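The block underneath contains the structure these notes are about, expressed in structure tokens.
A protein chain is absent from this complex, but the other protein chains hold their places.
By letter and in written order, the chains are A and B; residue numbering begins at 1 in each of them.
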Amino acid sequence: MKSLAVSIVAFSFLVLAYMGAWQGVHRDREKILSDPMMDYTLPSKVTGPMSLRFKGLASDFLFLKTTTFIGEQLIRSGNLEDAHGEYIFESVDAISDLDPHFWDPYYLSFMILSWELDDFERARILMEKAMAHREKDWRPPYYIGFGCYYFKGDNECAAEYMGRAALMADAPSHVVLLGSRFQITARPHRAALLFLKQMLLDTRDTITRMHLEKRILVLERLDLLEGAVRRFHAEYQRLPETLHELTEKGILDAIPEDPYGGEFYILENGRVFTSSALRDGP
Amino acid sequence: MMQRIWALALLTFKEGMRDRALYGIFLFSLMVMALGFVVVGFFMRELSKVASDFNLSALTFGGLLLTLFVNNQLLAKDIDKRTIYIVLSRPYGRGEYIVSKYLGLMLLTSAAIFMLAVCASAGVGLSYLRYPAYFESFSFKIFLLAIFGEFLMLAVLNAVVVFFASFSSSAFLTLLFSTAVYIVGETIETVVRFLKTQAQSTEVPMAAAVEALLNVCRYIIPNLSVFDLKVQAAHGMAVSLSYVLFITFYGMASVLVLLFLASQIFKGRELG
Partner (left out) sequence: MIHIAAQKTYRNKDLFRKQAPFTADIDLEFAKASTTGIIGANGAGKSSTLKLILGFIRKDQGSITLNGLTPENPLSRKSIGYLPENPYFYDHLTPVELLSFGAKASGMDKAGLSDRIQALLREVGMDHAAGKKLRECSKGMVQRVGLAFALIHDPEVVILDEPMSGLDPLGRKMVVDLLLRLKQKQKTIIFCSHILTDVERICDTVVMMHRGSIRKVLKRDDLEKLGKTLRVLLDTQTPLSENRWPCTGLASGLKAIDCQHHEVEEVLTLCRKEGIRVVGMDPHAGGLEKEFLAMAGEKP
């Protein structure tokens, strides 16, 4: 009886000691954890072989770690710093080495780097990687194209990438249209026409076909007008002040109509545009 | 002869099935699959990839545990506890013994993989039911193909275990050597590619010794990463029929070479 009582007392004492130690450890641990230490990203040359045949799983875990980290930072301080950008870039680079087809990390890094951290260059590098490995996916070139336009105002780049995106299977119809719109502001209409005519051949959807045909029509007319402007310039060593000069001088028989209902006019650099801005409606 | 070989294979299979370690491994894999179902919800869009990764990895890991620990023990126990005497006192050649044991181990592995495959499919199915919208790029056919790939890898690894057991005197040593071969077999491809690109980009040629060692490893140690189709399964990417046929032949050839070597070694072994 006595030995049982002694055992119980001793055990209770041990349990109390354990609980006390637990409290102490975890209190100090909170301090360590709350310190915004940047996680070091193991280079993929190490994690690759280390994960043996579990590379997919490793990429999932590393991505989870990255998103958790970003989430914590956003909750804690509301915005991110440049150092976080470094981390995200390296992390996603390593993750995509493990599984180059994994879309989510590319997407996340692009959004955060471009929008939160204003670092489109870095975002673009990763998205180019995505494009190289996800050849049939319309999304990487789409995002790059959009980024070029929005963050850099580089319409040529936008047009090129948007065009590539539009060529992929399953590309949503608005990508097609965006592509051609960028074409107009960046390049001569001729190239855009070739592009759109090819699209028309590949498109079966009636509504999209209607849109495309209308666009082709306006481009042909714009192209026609710009050609006439060039001929005028060659003859008279100056640009016409209004488009009506073209018909007055007999270069063109008539000014064609804008299928979008606007009025064609000439710009200072000799390009021709329209008041409808290629959009339907008022 | 076939009756003999089949009798011993069946005996080995029965002995393995009744070992409780098998059920522990099974339970462990089930837990990982359940964990996968929970974890899938933490991710963004490519949920089919995460579900596939988790469930297939659990299957592979279960298979590895089975091969390196349970199957290894079955072989070592035979010699250690002298149960091999009751076999070799019958008209079994040493080579027949090796082949029969291997077949028995493969029967056991197949049964385990089948059970794990059912669970893995159920795991993915559960995630699909929960988040059907995110499973657009998933292909069950390729998922099954990846399971077949893992099975081929385990067939080769079992042959490696049999090979080392043919001359090793302890289960632990067999485990050590087999694990070493496994790790090299998995990583050799990556290492070679990395070193080659480094040699090219920095224009510093690889040290002759390193290159020689690498080539030795490449050709002798089976390249296990060729059987890994989990990436394809994760993204629903197609695998060509010719590739599948080639890796099947490669696996079978590796197994035959290893078993042949094991037989020759075992023929000279003293069982005093």
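By definition in this document, contacts are C-beta pairs under 8 Å (C-beta built on N, C-alpha and C of every residue); 3 or more make two chains touch, one makes a residue touch a chain.
Please read these numbers as outputs of a predicted model, since none were measured by experiment.
Q: The chain left out touches which of the shown chains?
A: Taking every chain of the complex into account, the missing one touches B.
Q: Write down which of B:Leu11, B:Met44, B:Leu144 or B:Val191 is the residue touching the left-out chain.
A: B:Leu11
Q: Going by the touch rule given at the top, which residues of subunit B touch the chain that is not shown?
A: 3-4, 6-8, 10-11, 14-15, 18-19, 81-83, 85-93, 96, 268, 270-272
Throughout what follows, only the chains that are shown with their structure count from here on.
Q: Taking each chain's centre as its mean C-alpha position, how far apart are subunit A and subunit B in Å?
A: Result: the chain centres lie 41 Å from each other.
Q: Quick check on the complex: what are the subunit B residues that touch subunit A?
A: Contact set of subunit B toward subunit A: 39, 42-46, 49-50, 52-54, 56-57, 60-61, 153, 182-183, 186-187, 190-191, 194, 224-225, 228, 230-231, 234-235, 237.
Q: Applying the document's contact rule, which stretches of subunit A touch subunit B when the two form their complex?
A: My answer: residues 45, 48-49, 52-57, 59-60, 63-64, 67, 99, 101-104, 107-108.
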